[in-house]
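For this view, one protein chain was removed and the others were kept in their places.
By letter and in written order, the chains are A and B; residue numbering begins at 1 in each of them.
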Amino acid sequence: MRNRKWLVAILLCVVGVHVLALCSGFLAPYDYAEQNRNLPYAPPSTLHFRDTQGVFHWRPCVSPLVERPGTFGVYDEDANNCLPVRFFVRGTEYTVLWLFQSNWHLVGVSQPAKIFLLGSDGYGRDQLSRLLYGSRLSLFAGLLATALTLGLGGLLGTIAGFYGGWIDAALMRCVELFLALPWLYLLFALRAFLPLHISATQAFLLLITAIGVIGWARPARLIRGVILSGKERSYVMAARMFGASDLYLMRRHMAPYTYGILLTQAAMLVPQYILAEVTLSFLGLGVAEPTPSWGNMLSILQQYDVLVSYWWMWAPGGALIVVCFGYWLLAGALQTRAESIAH
Amino acid sequence: MSQPQPPLLEVRGLSKVRTQGHWWQRQFEVRALDNVNLSLNAGRTLAVVGESGAGKTTLAMCLVGLEQPSAGDIRFEGKSLLQTDTRRRSSPARDIQLIFQDSAGALSPRMSAVEVVEEPLLIRGQGSRAERQEIALDAMEQVGLPAAWKNRNPHQLSGGERQRLAIARALVTRPRLLILDEALAGLDLSIQGQITNLLMDLQTAQGLSYLYISHNLELVSRIADDVVFLHEGRVIALDPSELTSDSRISETAGRSATGSLRLGARAGV
Partner (left out) sequence: MRYLGQRILQSLILLVGVSVLSFGFIELSPGNFFDEIRLNPRISNETVSKLRSQYGMDQPLPVRYARWLGSVAKGEFGFSFAYNVPVASLLWPRARNTLLLTGSAMLLAWMLALPLGILSAGRRNGLIDHATLLLTAVLLTIPDLLMALGLLLFALRTRLLPAGGMMSLDAENLSAWKQTRSVAIHLVGPALVLALASLPTLIRHTRAAMIEALDSPFVRAARAHGLSPYRILFRHAFPVALNPLISLFGLSLGSLLSASLLTEVLVNWPGLGPLMLEAILGRDVYVVIGVVLFASAFLMCGTLLGDVLLFAADPRIRTEKLT
């Protein structure tokens, strides 16, 4: 694989997924909290390309669903009615990037039909919309927590490596301490000591902080190693002789060597942290209803009947796999690039 | 020649003690420098000769302020260097520069040639970008490197060219004293000759003084006016004739085939 092109392609894909997450308001047909009590566990909508008369159209249409009397979660389509799918419709309002309001949506269909491209959950909420809104939370929780870990670990590792002496010794003991602990248990313990019932925004920030802080040890040790080997180089001593400040030395001569490590660490940590958020929310320790996160969306699968009967509820799992796969390819590409640079 | 002014550089009773071992173990001391005295007059070249581990590099480090001595004094132009502020960023630091032995290690592989040379100015925040470039290119010219090479990576240059670049970098700060820590080691003889000539020319043109550190007395005899011999951190001789009893120095000093050493053999002394 031609390294540079492949790396750029993968990077674009990963960034693309995140951009999609940010555009969730526009891409989602419905609001994440919009309930339809008459349509619990509706399967994904069938897109018909032939209308009720059997005429073919390029524009698909969707038939409204009616619950079969006497059953729960079993639906029949109203064959006499097929409403066309429209693009760029006006729907519920949402906020774009915390800046301004809009109510444009990419797809929509007129009442009484519903376009549930990924089915609905127990409250009749559109799973696709919830998946998209949830992606904002899960994906960016992973990113921000990674940034925190690398920032904290990088800073501490740089200070320890640069100044040496007792600072270094003390830091290394702390690193040993944190590495000696199973990190998920530590994360849970940290979560235990923080308030249980909190708003979604608070939960988000809390999760990022907790996950980010726990993992500082490994990057710190790696960065420290880089700094230690860089410190002894003659050109660093030369710069010091010219009167360079510590900050200048760290910034100009040592920091560039850390970028490679930071990038590869990031590609490995982000999926791990996304998974941490998902796990916490899954178990009820993260983001709570009605705010969707891939974790609390998957939580319903703990009920056996949902697990077995409604396959579309696994959608967040599929999304997770896609994201993990993307980051795994990215990590591989970065690793290959780092190795080729080293030669 | 009598010197009415004080020597440019005077080192008195310089000692450097290093302790080995952690704080909970029994430690033992290593005396890297032990009561070293030397002096250098302006415009002259002093050689410091000794085998590896004799303390030469430690001496150089103390002189430029990269290491702090345990005892003793260093006086530059009559003023003590050790009393200045801890950062040593005042002028004496600029007046003494060091050329490292490892030319490849002394130049950052991530900077171009001109960036390497202008770095001291950048660190001190002297001059605008254009002014720095000009001074740097001028210095490169002085050492015989074409200005067209300004964007070359130092590691694309040969050993001799790298040392020239290092000298250019040192010159940019207008030093009075240049310390050359085995700067010619590892270079071809002809290149050594070229750089030696360059150094001599610069000395005449700019009135530089040199402290030349080496283990090779043969090499030193061509450029040095005076010599100091270090052994295990102590000054043991100031004249080659005092050496005859200590065979170790004689071996490393690389006596020439004729078996005689002549100092001050440069033209004009």
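In this section, a residue touches a chain if its C-beta (ideal position, glycine included) is under 8 Å from a C-beta of that chain, and two chains touch if they have at least 3 such contacts.
Quantities reported herein were computed from a predicted structural model and do not represent experimental measurements.
Novice: If I'm reading the header right, one chain is hidden. Which shown chains does it touch across the whole complex?
Specialist: Spelled out, the missing chain touches these shown chains: A.
Novice: Taking the full complex into account, find the residue in A:V89, A:L194 or A:A288 that is in contact with the omitted chain.
Specialist: For the chain that is not drawn, the touching residue is A:L194.
Novice: For review purposes, identify every residue of chain A that touches the missing chain, sorted by number.
Specialist: 176-177, 180-186, 188-196, 275, 278-279, 282-285, 298, 301-302, 304, 307-308, 314, 317, 320-321, 324-325, 328
Rule of thumb we're sticking to: only the chains that are shown with their structure count from here on.
Novice: Report the residues of chain B in contact with chain A in the complex, numbered from low to high.
Specialist: 64-66, 87-89, 93-94, 97-98, 100, 102, 105-108, 110, 119-120, 123-124, 169, 173
Novice: Over in the complex, which chain A residues touch chain B? Could you list them?
Specialist: Residues 233-235, 237-245, 248, 253, 256.
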